[in-house]
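One structure is given here, and the rest of the page talks about it.
Of the protein chains in this complex, all but one are displayed in their positions.
Per-chain residue numbering starts at 1, and chain names A and B are given in the order in which the chains are listed.
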Amino acid sequence: MSLITETTARPAGKLRVTRSRRNVAWTGAGALIVVVVLALLPYIVYSGTTSIIVQAFIVLTLASMWNLLAGYAGLVSVGQQVFVGLGAYFVLILAIHGTSPFAALPVAVIACAVAALPLWWLVSRLRSGYFAIATWVLAATVMLIIERFSSIGGGTGMPLPGLSGLSSVLLTAYTYWAGLAVTVVALATMYLLLRGRLGLVLTAIRDDEVAARSSGARVGLARLLVFVVAGAGCGAAGAVLAISQLQVQPGAVFSVQWTAEMAFATIIGGLGTIEGPIIGTAVYMVLQQTLASYNAWYLIILGLVAIIIALWSRRGLWGLVDEHLHFRLFPVGYWLWPEDVSRPSRLLSRLRRSGA
Amino acid sequence: MAWVNAIIQGVLTGGLYALFACGLSLMFGVMKVVNLAHGDLAVVAGYVAIGVITVTRIPVLWSFLIVVPVMALLGYVLQRTIIQSALDRSVLTTLIVTFGLSVVIENGLLQFFTANSRAIGTDLALVRDSFKVGSQIQIGYLLVVIFAVAVVVLLGLQYFLSASKYGRLIRAVADDREAAQLAGADYRHVFGIAAALAFGTVALAGISYGMYSQLQPTTGTDTILLFAFAAVVIGGLGSLWGTLLGGVVLGVAQQIGAQINISDEVLAGYIVFLAVLVLRPQGLTSRRTQS
Partner (left out) sequence: MTVPGDTERAENGTPLLEVRDLTVHHGQLRALEGISLRVFPGEVYAIIGANGAGKSTLLRTIAGLHRPTTGTVLFDGRDVTRLRPERRATQGIVMVPEGRRLFGSLSVEENLKVGATYARPGPWTIERVYELFGWMRERSNQKTAQLSGGEQQSVAIGRALVANPRVLLLDELSLGLAPVVVQRIYGMLSQILATGLTVLLVEQDVSQALRVASRVQCLLEGRTTLEGEPGDLTPERVEAAYFGLGETAAGGGDAGGGNGGQPVPSAGHRSPVPGGGQAMGQSSGGGSEQLWPG
C-alpha cells in the first residue's frame, strides 16, 4: 500500500494527530528542572567550571541559531560572526557611555536584530553558495568599518569598562546567569517559532519552494524573520562573549571561527533537529577541553567529523537516536496515529515495507 | 599622477584577481558547486610550491610545471570523491563539506607551518624589479606578467570550452546533465575534468600570489576566496571574461581606496562589491554564459 492509500483510505475520525509519543509535559518539566539546577550551579561549583559552561552557552546559542538558518530555512550563512562581533561591540559602545554591560546586553540584542535588516537586504538576492560567501564578505566589511573608529579601540580593540566595581566572584556568577538566560531564551524562542506558523512555512519551503510560494507562503518574509532572529541570537552570544572575555578585539569577535564552531556543532549533533545543537555542543566542549593544549587540533577534528557526518549520516548524532527510538525531546512536527496502531513506529515500519 | 598610478596598479592587480576568480566561476558554472575551500587550496598550492622549490632546488618558475598538474589531479580526485558525494546529497551538503575542508585546511596549515608568512621567489629579478613610465609611475614586471598569464589562461579556457571535445561536453553537462548522460557522457568524469581545470587555475593563483605578496594560512579565506568572490559578483556570475572585468574593477577600487587612506584598501573594494550587489546584481556583464 502506498502512503496515499494508507492515509486516505480510512475515515478521518480514525486518525489521531499528536506531537509526540511521550507527553511533552514531561520534557517541559525536565527542561525546567535542568534550568533550575543550572541556575543554582554558581553556588555549588568553582568559577573555573562556570566559565567553561559559559563557553558552552555561547556555542549552544550560536549553534541553535545556525541550525535555524541552515537546518530549517536553508540559509547557509558563513558570515554569522558579523552578529557575534556586532553584539560584542554594541555592549562595548554602551559600556563606554556608562551603561552597565549587563544592562547593555538586551539593548545589544535588539540592535543586532535591527542591524540584520539592512544586511539581509544586501544578501537576500543571492542563493545558496553565493549567499554563503556574500555573508562572509559582509562580516569582513563590517569588521573593516569598525576598525576605523579609534574611539572604540580601532584595529586592536579595548577592554570592556564598567565591570571593575564587581568582585570577581560576583562577576563570574552574573556572567554565568547572563549566559544561561541568553541560551534559555534563544532555545525557547526557536522552539516556539518552529512549533508555530513559521515552522510550517519553513517545512513547506524545504519540501518545495515553488509549491510553498504558490500556496501563499510568504517565503521571503519567513527567511527574513529567521535571519533577524538568528542575528539577534548570535548578537546575544557575542554580548555574553564580550562580558566573559572582559575585552573586545575585532579580529577575535569577527573571526570566521565562530561560524565554523556553530556550524560544526550543529552538523555533528544533527542539522534540522532542535536537539542536534545540544548534542553537538556537548561533543564540541569535550573535544575542545581535552585538546585544549593542542591549539587548532580540536577544530581540525571537528571539521573532519562534520564532513564525514554531512556525507554519510542524514541527521547527525541525534538522527541516530531519532531513527532507532523515534524519540523527540522537543517535537515540532506531528505524528499521525491510526487508532488501531498503538505506536507510530509500527505505522512507519509498515510504510517502509510498502516501498516508502 | 598618483591617481594614474593607482589606476594602472589596480588594473594590473585585476589580472591576479581574475586568476583567483576564474576557478570559482568555472566550478559554479558547471557543477553549481561554490567551493568554499577555493582560496585555501590556492594557499596549499603555494605551500607545495615552496616545499618543492626547497627540496628539489629547481628554479622557482619550474615549480608551476609540477604544482599545477598535481593540483589539477587533486581537483579531479576531490571532485570524483568528496564533492560528488556531497552533490549527490544536496547543494547544502556541498557548502557544508567545502566549508569544513576550508577550516580543516586552514587550521592544518596553521598547525604544521605556523602563522608565519612565506613568500615565493623573493630573489628573482622578475619579482623584485620594476620599470618606470615617466618619472612617477613605477610598474613591477611581475604584475605585468601575472596579468598576461591571466589573459592567456582565460583565452585558453575559452578555447578549450568552445573548441575541444571535453569543453563541449562540459558545456553540455552544465546545460543538461541528464541529456548528456543519454548521449553517453559520464557527467561525473566530465565534472572531474572541469574541477581539474579549476584547480589548475587555483594553483596558478596561489603561486602567483605567493610571488606578488606573502602567503599565510588565513590568506586563503580573507584574501583569495573573498576577493575571488567579489570579482565574480562584480563581473557577473558564471561569465569567464566577467571575472577579468570584475578583477580589474576590484583592483582599481582597492588602489583608489589606498590612495585616500592606506588602511582602506580592502574596504574600498568591498564597498564597490556591495554597490554592485545592490545596483546591478547580475554583475557588470549581463551576458549570460554557461549557466
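The definition used in the following text is that a residue touches a chain if its C-beta (ideal position, glycine included) is under 8 Å from a C-beta of that chain, and two chains touch if they have at least 3 such contacts.
Model, not experiment: these values are computed from the prediction.
Trainee: Just name the one of B:L169, B:A253 or B:V266 that touches the chain not displayed here.
Mentor: If we include the chain that is not displayed, B:L169 is the one touching it.
Trainee: Among B:A2, B:V55, B:A125 or B:L182, which one is in touch with the chain left out?
Mentor: B:L182
Trainee: Where does subunit B touch the missing chain, residue by residue?
Mentor: The list for subunit B reads 165, 168-169, 171-172, 174-176, 178-187, 289-290.
The definition used in the following text is that only the chains that are shown with their structure count from here on.
Trainee: Per the centroid of Cα atoms for each chain, what is the distance between subunit A and subunit B, given in Å?
Mentor: Those two chain centres are 33 Å apart.
Trainee: Flag every residue of subunit A that touches subunit B in the complex, lowest number first.
Mentor: The touching residues are 70, 74, 76, 78, 122-123, 125-126, 128-130, 132-134, 136-138, 140-141, 144-145, 147-148, 155, 256-257, 260, 263-264, 267, 271, 295-297, 299-300, 303-304, 306-307, 310-311.
Trainee: Residue numbers of subunit B touching subunit A in their complex, please.
Mentor: 28, 32-34, 36, 82, 85-86, 89, 91-97, 99-101, 103-104, 107-108, 110-111, 221-222, 225-226, 229-230, 233, 237, 263-264, 266-267, 270-271, 273-274, 277-278, 281
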